[in-house]
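One protein chain omitted, others in place.
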Amino acid sequence: MPLLKEFDQKDLVAVGRDLHRFASELYPICRSITGSGIRSTLSRIQLQIPLEVSEVPTGTPVFDWTVPKEWNIRDAYIKSANGERLVDFRKCNLHILNYSTPVHATMSLSELMPHLFTILEKPEWIPYRTSYYKENWGFCLSHNQLLALADGEYEVCIDSTLEDGHLSYGEYYLPGRTSDEVLISCHACHPSLANVNLSGLSVATFLAQCLAGRDLRYSYRFLFVPGTIGAITWLARNQKVASLIRHGLVLTCVGDEGPFHYKKSRRSDAEIDRAAAHVLAHQSESSKILEFEPYGYDERQYCSPGFNLPVGCLMRSVWGTFPEYHTSADNLEFIRPQHLAESLRVCVAIVDVLENNRRYRNLYPHCEPQLGRRGLYSATGGSAIDADINARLWVLNFSDGEHSLLDIAERSGISFETLFEAADLLSDKGLLSTQDGGGSAPGRAAWQRDKVNCT
Amino acid sequence: MPLLKEFDQKDLVAVGRDLHRFASELYPICRSITGSGIRSTLSRIQLQIPLEVSEVPTGTPVFDWTVPKEWNIRDAYIKSANGERLVDFRKCNLHILNYSTPVHATMSLSELMPHLFTILEKPEWIPYRTSYYKENWGFCLSHNQLLALADGEYEVCIDSTLEDGHLSYGEYYLPGRTSDEVLISCHACHPSLANVNLSGLSVATFLAQCLAGRDLRYSYRFLFVPGTIGAITWLARNQKVASLIRHGLVLTCVGDEGPFHYKKSRRSDAEIDRAAAHVLAHQSESSKILEFEPYGYDERQYCSPGFNLPVGCLMRSVWGTFPEYHTSADNLEFIRPQHLAESLRVCVAIVDVLENNRRYRNLYPHCEPQLGRRGLYSATGGSAIDADINARLWVLNFSDGEHSLLDIAERSGISFETLFEAADLLSDKGLLSTQDGGGSAPGRAAWQRDKVNCT
Partner (left out) sequence: MPLLKEFDQKDLVAVGRDLHRFASELYPICRSITGSGIRSTLSRIQLQIPLEVSEVPTGTPVFDWTVPKEWNIRDAYIKSANGERLVDFRKCNLHILNYSTPVHATMSLSELMPHLFTILEKPEWIPYRTSYYKENWGFCLSHNQLLALADGEYEVCIDSTLEDGHLSYGEYYLPGRTSDEVLISCHACHPSLANVNLSGLSVATFLAQCLAGRDLRYSYRFLFVPGTIGAITWLARNQKVASLIRHGLVLTCVGDEGPFHYKKSRRSDAEIDRAAAHVLAHQSESSKILEFEPYGYDERQYCSPGFNLPVGCLMRSVWGTFPEYHTSADNLEFIRPQHLAESLRVCVAIVDVLENNRRYRNLYPHCEPQLGRRGLYSATGGSAIDADINARLWVLNFSDGEHSLLDIAERSGISFETLFEAADLLSDKGLLSTQDGGGSAPGRAAWQRDKVNCT
């Protein structure tokens, strides 16, 4: 597990601080599914990784959908009769119903009311609401703000444009030894919402940095797309590429203090499902594996029946289940450096399982090989063997060409990491050969040789 | 779910009252496996549904069995020396050991004793006992009655005949669009026992009335047969018909207040097993699914290895597990209008699942189709979707030609009814096509068209 081992040599506190700082820089931007908000977000990510940005014109058909008009906003407010900005977009970009059409009018409170959104249960928080596919305008405000609005006339202004333009998304492709791909996807369309959006953007960006420049078995594709329409647009334009995806993860809500959750792909027993379940089980007892359901983030599109890609979704708290979700309380305080860093570590661990999961063949399958004379067994008998020796016995016994390391990890309850070290050592000692043309850590000479003969 | 929907528009109280009244009319008849009791029972059912009655002569070989002699009884009593009818068939037809041969003699109590049956634990109840296949005579009485019998001579009379005649059974065939059959079977051979026999007879009769005149996918066959020998006789004479049975239910003990139980067919994963399990799970948390075992009611014969038909058994309390079972306490008080009506509703719901379970094909399988522009999605984003939209996403995602609605119901936990409505709506909107040549509710034009092309 070279990736995880190397990651664990880093200062986790510093990693967390960097992740949080990156999220903080992205926080103030008013993103939407199109427009300058997502464009400047992608530009900021480009300072970290060489993202390729695509611009798809309004009106482009993408499966059953059409790329929408581009939305941009400069200002918005509700002013009282005496000119005070009671609701002010400049103070919080959540105040606007995202994708609001322009309006500038004076109207009574009762005319204004159908355009106001609040959360009764959390009277101090501003909700996040959108109206992407039905033209509308509106304001989101705290319920306390609403209660303070007296009868009377209000000046209402939304200085936005909804015009032909482009949908923007970013893509970073890291070539590996094979063209088989691992997809890491996150949406980049929410305004100032930290956990639901910026945590995923940050972890994905830093994961890309961790993997860049390595000798990797798989090629890796990082997507930063507007939710739903972005994934659909990418899939419509990349059907051949999609067929190369062997494993995939959607990242969202990976910055809060909740335990990890992994939502399985539609296939439910894909290798990514098993790898994630294994890593989370060894990460903490409170982590949970969720069955697939169609509703969710962009795994909705990747797991649509026409694609049925092996793409799951990694979260800490599950979106929609915590009160801060889609409110102004999902802010930079709600996500924490430590939690972001742990999430990045889990991603690295999952990638390491994918990179190193392979089938070996025990070259001495009849009875146990004599480990003792190779220095792989305890010299004094009669007392219990230690965990490392036990891992060796597991790897030898089940390396019959049928069981992968992950299979053995699941059956034995031993961590993939420990089994990988055992397999590595046994390979070095000439007791195992590799079965698949999988990747290997630099310097694994025995494998390199074998690889030539593998299909 | 047109059948269930229509059923739910009825007055359940009135339905229950009708069911109980029907059971009450049948209650006094002294039924047995042959003879005038079952014959008059079938006649009474014919007033509700056009039952075809078969008469099979004594001596007819039916597989390993032979149709027995016909039994009829006019009177029976045990008289004290002073002429008092201490045990009187006219008061309760359970007093006779069912199928007793005739006897008229005076004998001492000790001679009489081997012919008397009581229940020690329930000294006020009369047991139900039979001796169909070994000629014998006897009386069933309450244990208190037995204790009151003093030493002395008793006049014992059973005015019965056991002679060559016929075995009678009733059959009602409701043709559907296909010759594939659903079997509804109940025994009609118990004397005054309400739950174990009349509840099933009533619910089956009223279910037949509910289905009559509908445009049905399946053909329905209702059997009213004497237990064991009747089912064996029917199967022996209808082996070709039996091969058309796709789903089947035996009904018994469906009138008491117990929670629902469904005993699975020998196959254990037949569609009827899954349909019943689904309906009961959504009916109440206390309902239970029982594994198949060979002992039971006529599913014993339908599930014999030579037939292995997909026939389960629907009950409320499980026969043999409640103290009233096979005693005089299984009377008209023990069954209740409300419980009978609920049982009928469960049957209708199961039939509706069978009628409407099919595989659809999502015509827009690549990514989600845009539900919003079809009015099938919430216009404002950011808050949770409702259950109906969620059902649509489930149906779309799994309508890959492999998953039936029942498969989706099992995987999602959503009720079949809700999924069916979603599928119906999505079909209307042109997003789904049907896969199987299954039935459809009247007016489902889209399906009717598709059906032509289906195999």
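Lettered A and B in written order, each chain numbered from 1.
In the analysis below, a residue touches a chain if its C-beta (ideal position, glycine included) is under 8 Å from a C-beta of that chain, and two chains touch if they have at least 3 such contacts.
Treat the numbers as computed from the prediction; the structure is a model and nothing was measured.
S.K.: Among B:52, B:257 or B:293, which residue is in touch with the absent chain?
M.R.: B:293
S.K.: Would you mind spotting which of B:304, B:338 or B:378 touches the chain that isn't drawn?
M.R.: B:304
S.K.: Tell me which of B:166, B:266 or B:336 is the one touching the absent chain.
M.R.: Looking across B:166, B:266 or B:336, the contact with the absent chain belongs to B:266.
S.K.: Of the residues in chain B, which ones touch the absent chain?
M.R.: 62-65, 97-98, 117, 127-134, 136, 228, 231-232, 235-236, 239, 266, 291, 293-295, 300-301, 303-308, 320, 326
S.K.: Give me the chain A residues in contact with the hidden chain, please.
M.R.: Per the touch rule, chain A residues meeting the hidden chain are 362, 364-370, 372-373, 379-385, 390, 393-394, 396-400, 411-412.
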